[in-house]
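Presented below is the structure to which this report refers.
In this view, the complex is presented without one of its protein chains, the others remaining in place.
Read from first to last, the chains carry the letters A, B and C; within each, the first residue is number 1.
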Amino acid sequence: MTRPDQPIRTDIGWSDASSITLFGKDFTSEILGHMNLGDMGFMELTGRPPNANESRMFNAMVVTLVEHGITPSAIVARMTYLGAPESLQGAVAAGLNGLGTVFVGSIEGAAKMLVEAMPAPDAQADFARLAAPVVQSFQSQGRIVPGIGHPFHKPIDPRTPRLFEIARETGFDGPYLQLMQAVSAEAARASGKLLPVNATGAIGALCCEMGFDWQICRGLGVMARAVGLIGHILEESRKPMSAEIWHSIEARATAHFRMAVPTDPAQP
Amino acid sequence: MTRPDQPIRTDIGWSDASSITLFGKDFTSEILGHMNLGDMGFMELTGRPPNANESRMFNAMVVTLVEHGITPSAIVARMTYLGAPESLQGAVAAGLNGLGTVFVGSIEGAAKMLVEAMPAPDAQADFARLAAPVVQSFQSQGRIVPGIGHPFHKPIDPRTPRLFEIARETGFDGPYLQLMQAVSAEAARASGKLLPVNATGAIGALCCEMGFDWQICRGLGVMARAVGLIGHILEESRKPMSAEIWHSIEARATAHFRMAVPTDPAQP
Amino acid sequence: MTRPDQPIRTDIGWSDASSITLFGKDFTSEILGHMNLGDMGFMELTGRPPNANESRMFNAMVVTLVEHGITPSAIVARMTYLGAPESLQGAVAAGLNGLGTVFVGSIEGAAKMLVEAMPAPDAQADFARLAAPVVQSFQSQGRIVPGIGHPFHKPIDPRTPRLFEIARETGFDGPYLQLMQAVSAEAARASGKLLPVNATGAIGALCCEMGFDWQICRGLGVMARAVGLIGHILEESRKPMSAEIWHSIEARATAHFRMAVPTDPAQP
Partner (left out) sequence: MTRPDQPIRTDIGWSDASSITLFGKDFTSEILGHMNLGDMGFMELTGRPPNANESRMFNAMVVTLVEHGITPSAIVARMTYLGAPESLQGAVAAGLNGLGTVFVGSIEGAAKMLVEAMPAPDAQADFARLAAPVVQSFQSQGRIVPGIGHPFHKPIDPRTPRLFEIARETGFDGPYLQLMQAVSAEAARASGKLLPVNATGAIGALCCEMGFDWQICRGLGVMARAVGLIGHILEESRKPMSAEIWHSIEARATAHFRMAVPTDPAQP
């Protein structure tokens, strides 16, 4: 009559009265004091601590995504804090909800494009030849090639050469980075525009180098931005801008109503 | 007739076509490749990069809060992913919403208690004498003293001695840590129970040592758990448990309805 | 060795292959087609369908809270939709996160104030005499009396007389409404300002008349605003304003950085 339980299982961790085990490591002696916050992110994604090169590269990738100033997610967190200052977690949660296909999604778009285009790992790849049909496929569907160009950082996204430099220093300048650059070159050639690899394209390619599933790449942006939003809420608590945003936007968006109101000359 | 704009201002950062400035630092040359994700969290809270000791201590504090296994926030993230697998950010946001007064709030409770009890910084403090009225005040209001005891880790929370050790190594074993320990000792004396400082008490005291406002301490838990929830969503995508949680909880919670149904003897 | 399950139980509802039972009613024959969305809200709060007067009054209360134009929660939902248009539910969730102590919380503040001040139900109440210490208590603590005055609707909040009128028509103009009005009168007398009952004060008092716990009053605002935010997201999808909000706010908040940049006279 009662429903039999089906087995469920986590391999992330557990604890008993005197110890905590995470991903097979003793938390207090092997993790705490030895790993930084980015390393924990790497371990959540791979099930093991990073080596020194992985730690440096992964931290650079997420650090790139922490803070982009007054973005929609920062405005959302600040406006939410205005109404619920007792719920800092709710303000961060609200801000993260916007990290969808349009912004952070371009990382996974780039990673997916590269994984699908990359031949078997031992094949001798001609990246220019691989890139051509990729670019053509996006263009024929009227879709933007992910990970290249930038509306604002011109001629190049200043983060990309630095990420590539760290990739060289840590040994992550592999085939996916080369393919990403080949896609950029091919898209520029086909369109006649300057379309260098941007930060999300570089990070998407680096996610592939690290072996992350493209479906989880958005997670790098989410964990990073949670860090950044705390700074925006702190600044908002000290130098608020959200009430002014509200009132000025409300006034601008309803100005046409105000103008439409018939003026009664008999009124004071 | 139009509403005049009031000034608003952020000092966090901005960018132009070729550069990005965060907290007065050039992002590509001074931050990227030099700072880890925890360091970014420290900079969001203080407006400046940490020195080596601050980096080690702060990373240890947030690393402690990343991953506590199958917690309510992990269950929430997994159950949300079940219904909206296309929205990883929504699953993390949902999980963070529960980091309120009950769980992560104890960090800010401890920090608030310590800041309010601490005399002027240059006063010669007798911590045992400071602790007595603090404990008495909580007890007379029937409130639990924050940051001490643990329902499960007995006799001690294994993270506390390790955090205190790192505090000694980095020079953060100051008056707030001493006061936190004095509160623990006094509470144990007054109640006759073993009430050692737990991880949230240690972190709350360390937040005070670092000069963070107690109101923002919850933010350490929020940024850390965002990292941990990515791991739970990744595991859920590979070894799902959320449908089984749903069906088994639904069956248990509605069993009384099923028993109440009149049995038709003509039915098999 | 295995942990024994403790009993859990819901009395809200369940279903079998051919029927659905909610709050003891057969869903298809007793609810669907007979109750409106507000009636469902009433049943969620009380466990039973409303009678005609309750239905009219409760719907008026929640209808009052659905739509307040370009509010912070509407801006949040729109800005979230900008980044994640695929996740309508995430945009609504983000918008709801700001319905905390500052905005919707004033309903529960008013309800709590009234419940705590009201004597035993059969006592002959002198509302003016009850109101005086309530107002004095708030004023002596430097706190604003909830539910009275309005920053914008002057001299009166136009919703209040209409809600009171419906309360009279439906028999909900009981002691809590009288006490709320007495508090308004006393606060006006003590401060010399015009402080009429506003919409949240009226709704808080009506929540008391209906017997709702003050802790759940915020829920009326949450369910109502979820309805309103759908309209904002729909308008945003057709006539977007969020990108313009982002860019104009970003420009205003970082103008001081731009002015600080040294101008190179050799540059064009």
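Heads up, the rule we're going with is that a contact is a pair of C-beta atoms (placed from the backbone, for glycine too) under 8 Å apart; a residue touches a chain by one contact, two chains touch by 3 or more.
Computed from a predicted structure; not experimentally measured.
A.B. asks: From the list B:Ala17, B:Leu194 or B:Ile249, pick the residue that touches the absent chain.
C.D. replies: Touching the chain that is not displayed is residue B:Ile249.
A.B. asks: Where the complex has a chain not shown, which of C:Val115, C:Leu194 or C:Ile230 is the residue touching it?
C.D. replies: Hidden-chain contact among the options goes to C:Ile230.
A.B. asks: Which residue numbers on chain B touch the omitted chain?
C.D. replies: These residues touch the chain not displayed: 69-73, 75-76, 79-87, 90-91, 93-95, 97-104, 241-242, 245-246, 249-250, 253-254.
A.B. asks: For review purposes, identify every residue of chain C that touches the missing chain, sorted by number.
C.D. replies: With respect to the unshown chain, the touching residues of chain C are 1-3, 5-6, 8-15, 17-20, 22, 27-29, 31-33, 35-41, 43-45, 55-56, 59-60, 62-64, 66-70, 87-90, 92-94, 96-100, 104, 152-154, 156, 158-159, 161-163, 165-166, 213, 215-216, 218-219, 221-224, 226-228, 230-235, 237, 239, 241, 244-245, 247-248, 251, 255, 258.
A.B. asks: Against the chain that's been left off, what residues of chain A make contact? List them.
C.D. replies: Touching the missing chain: residues 5, 7-10, 14, 16, 21, 84, 86-87, 89-90, 93-94, 97, 249, 252-254, 256-258, 261.
The rule is simple: only the chains that are shown with their structure count from here on.
A.B. asks: Chain adjacency by touch: line, ring, star, complete or other shape?
C.D. replies: Topology of touching chains reads as complete, every chain touching all others.
A.B. asks: Specify the chain most distant from chain B by Cα centroid.
C.D. replies: Result for the farthest chain: C.
A.B. asks: What chain pair has the highest count of contacting C-beta pairs?
C.D. replies: A-B
A.B. asks: Suppose every chain is reduced to the average of its Cα atoms; which one is closest to the average of all protein Cα atoms?
C.D. replies: B
A.B. asks: Can you work out the whole-Å distance between the CA centroids of chain B and chain C?
C.D. replies: 29
A.B. asks: With chain centres defined as C-alpha means, what is the inter-centre distance between chain A and chain B in Å?
C.D. replies: About 22 Å separates the centre of chain A from that of chain B.
A.B. asks: Quick one: which residues in chain A touch 2 or more of the other chains?
C.D. replies: Those would be 69-70, 87, 90, 93-94, 97-100, 104, 241, 245.
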